[in-house]
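All protein chains of the complex are present and in place, except for one that has been dropped.
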Amino acid sequence: MTGLELPLALFLMLNLIAALFRVARGPTAADRMLAALLFGTTGVGMLLLLAYAGGHPSLVDVALVLALLAAIAGAAFAGRAWTKESDDA
Amino acid sequence: MPDSAREFFSAVFLVIGAFFYLAGTVGLLRFPDVYTRLHALTKADNLGLGFLVLGLAVQAESLAAALKLLLIWPLTLAASATVGYLIARRARALGISPWLRPEDR
Amino acid sequence: MSTGLLYALAGVLLFVMGMAGAIIMAGALRKILAFNIMGSGAFLVLVGLAQRDGIPDPVPQAMVLTGIVVAVASTALALALARRLAADGDEER
Partner (left out) sequence: MNLALVFDLLLALMLLWSAWRALAAPNATRAVVMFIVFGLFLTLAWGRLDAPDIALAEAAIGAGLTGALLLDAVRTLGESAGADAGGARSPWRWPVLAFSPLLAVILVVAVLEAPQQLVDLPAVVERNMGLSGVTHPVTAVLLNFRGYDTLLEVAVLLAALFGLLALAQGAASAATRESFLLHTLARLATPPMIVVAGYLLWAGAHQPGGAFQAAAVLAAAAVLLHLAGLLPAWVAPGRLLRLGLAGGLLVFLAVAILPLAHAPLLTYPPAWAGALILLVETALTVSLGLVLAGLFLFLSGRSLRDEETR
């Protein structure tokens, strides 16, 4: 533990909040999904940092599961949900 | 490696990782279209998480713990490469044209 | 304020938000999302309130763990119902 873990987790959280702007703005559905995917990667990072910041060591397992399944939502989005209509309104 | 050196390298890698996350986020916010934003996103996946994992692996207590951490990285790499490709392909199929510099238009 | 209490309060607000959404929203998909949010809020209250003194409590944790699995099963069932409703509605037209 270097003492940097918790501040960096907080930094990543602030990063996410900035990325929310892209979720709100779009313009295409994919832009929102990209932000959601960035949230996934950042979530993995935050879980690892929390695990080493004195949280529960098995949070590393949670991060591992999240990383393992990271492609599913993106693949379902590209293959199933994203159509012309998703970008309206 | 002595503990102080491990802590030093760990801190350096963690800060580099956080920087690439920031770069990914800035890219996501500032780049002009889906394709370029994909590029920005994968920086966070590849380098941000990569350095973060490296930084934590340096201070891991056992080899097994370090290996478990290092396993997370290639998984995310494979996932982000695939999803990036799928989204870009879908974007093309939907007829979203890539952004060009004004002088190239 | 303890971590547990903070998330219990967030859970209360999620519950109310989800409940209002489930009543007001018109689309089936939105109602299903609203119900899920309501359920997540209840889960947070259950675990957060039991842990407001900072001691992890395995009993509500085990209950919420099974609750999450039941929630996804009921979501799938609700989506199947919504599809059937939509398909039947089309036939009548």
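Here the chain labels run A, B and C in written order, and each chain numbers its own residues starting at 1.
Note that contacts are C-beta pairs under 8 Å (C-beta built on N, C-alpha and C of every residue); 3 or more make two chains touch, one makes a residue touch a chain.
Owing to the predicted nature of the structure, the values given are computational and were not obtained by experimental measurement.
Within the full complex, the chain left out of the display contacts the shown chains A, B, C. Although one chain is not shown, part of chain C still touches it, namely residues 1, 3-10, 12-21, 23-30, 33-34, 36-37, 40, 43-45, 47-51, 55-59, 61-66, 68-70, 72-77, 79-84, 86-87, 90-91.
Seen from chain A, the chain kept out of the figure touches residues 6-7, 9-10, 13-14, 16-17, 20, 23-24, 26, 29, 32-33, 35-36, 39-40, 43, 46-47, 50, 55-56, 58-59, 61-62, 64-66, 68-73, 75-77, 79-83, 85-86, 88-89.
Interface with the hidden chain, as seen from chain B, comprises residues 71, 75, 78-79, 81-82, 85-86, 89.
Definition applied: only the chains that are shown with their structure count from here on.
A separation of 11 Å divides the Cα centre of chain A from that of chain B. With centres taken as mean Cα positions, chain C sits 32 Å from chain B. Touching two or more other chains at once is no residue of chain B. Of all residues in chain C, none touches two or more other chains.
On the chain A side of its complex with chain B, the touching residues are 1-2, 4-5, 8, 11-12, 15-16, 18-19, 21-22, 28, 30-31, 33-35, 37-38, 41-42, 44-45, 48-49, 52, 57, 60, 63-64, 67-68, 70-71, 74-75, 77-79, 82-84. Chain B meets chain A in the complex at residues 7, 10-11, 14-15, 17-18, 21-22, 24-25, 28-29, 34, 37-38, 41, 44-45, 48-49, 52-53, 56, 59, 65, 68-69, 71-72, 75-76, 78-80, 82-83, 86-87, 89-91, 94, 96.
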